[in-house]
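Showing just some of the chains, left in place.
Order as written gives the chain letters A and B; numbering starts at 1 within each chain.
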Amino acid sequence: MRILAAMRTTMKTSLDPADYEYRHQVRVRFAETDAMGVVHHAAYLPYLEEARVAYLRSKGRPYAEIRASGTDIAVVEAHVRYRQPLRFDDVVDVHTLLGSPSASTFQIAYLLTVAGTAAATAVTVHACVEASTGRPRRLDDWLLELAGGA
Amino acid sequence: MRILAAMRTTMKTSLDPADYEYRHQVRVRFAETDAMGVVHHAAYLPYLEEARVAYLRSKGRPYAEIRASGTDIAVVEAHVRYRQPLRFDDVVDVHTLLGSPSASTFQIAYLLTVAGTAAATAVTVHACVEASTGRPRRLDDWLLELAGGA
């Protein structure tokens, strides 16, 4: 059995919002619930995505402009831990922290809270690629800086 | 910073379909693609879900019956590693392997292939809970057996 090398998520998640840099709010849509009466587990990934797009916008880097400049930021790994269910109409704070830069990748840690209570934690790993070819591309300096790189 | 205990996914994933027990096929919908021209990363989770529902059905355990008996199988963790993009109309083989049983949880490892080439690997962690109360519930014997427990 060819066991894969360990997955690459290395960022730790914390249950303390103060350990994160940015906060974005989403409200649960009815469409995102499932027959268990709670938010379906797949619906969390668009929340994370919306939060990181909002984070980049807050830094003066709208993702639409990044893409227009020829760089796509691909998701190469996603890891979500569901702690307490989210329900219809919940207002969810998505706390984010960028980190763990490498030559062409970086990571984001997330904490989701509802009224201060932790509902989920997550880490996503991203790779910068040339939009035209899909080839890995060095992180732009501004992104390296955001991720805490030298 | 209160660092969380490590996440719980412990199953290893393999790139060899022969290491998995069951295979389920899905075909990529156009609705599942995104503006990068490939399948959106959130769309993989319903593929995994469809595969494990098909697996349970193949074992004579339709998930609808499990739910009707008062047990929900909640997703408590999901970890996906995206290796090669999936594209519209791709026929995807989702290989699954149940394992790592504990008192009330078990895990499933996945390999997604297209024409024999690995596209993604994943692990999900599941907890059996009482549908009415949401409280953890011991794995039924048949499930413990499927997961390779004593």
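We take it that a residue touches a chain if its C-beta (ideal position, glycine included) is under 8 Å from a C-beta of that chain, and two chains touch if they have at least 3 such contacts.
Model, not experiment: these values are computed from the prediction.
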For this session: Could you work out how many identical chains the complete complex has, if 2 are displayed?
Result: 4
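What we mean here is this: only the chains that are shown with their structure count from here on.
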Exercise. In whole angstrom, what separates the CA-based centres of chain A and chain B?
Worked result: 21
Problem set entry | Partner chain B, residues of chain A touching it in the complex | 1-4, 7-9, 12-16, 19, 36, 41-43, 45-46, 49, 72, 74-82, 85, 121, 131, 134
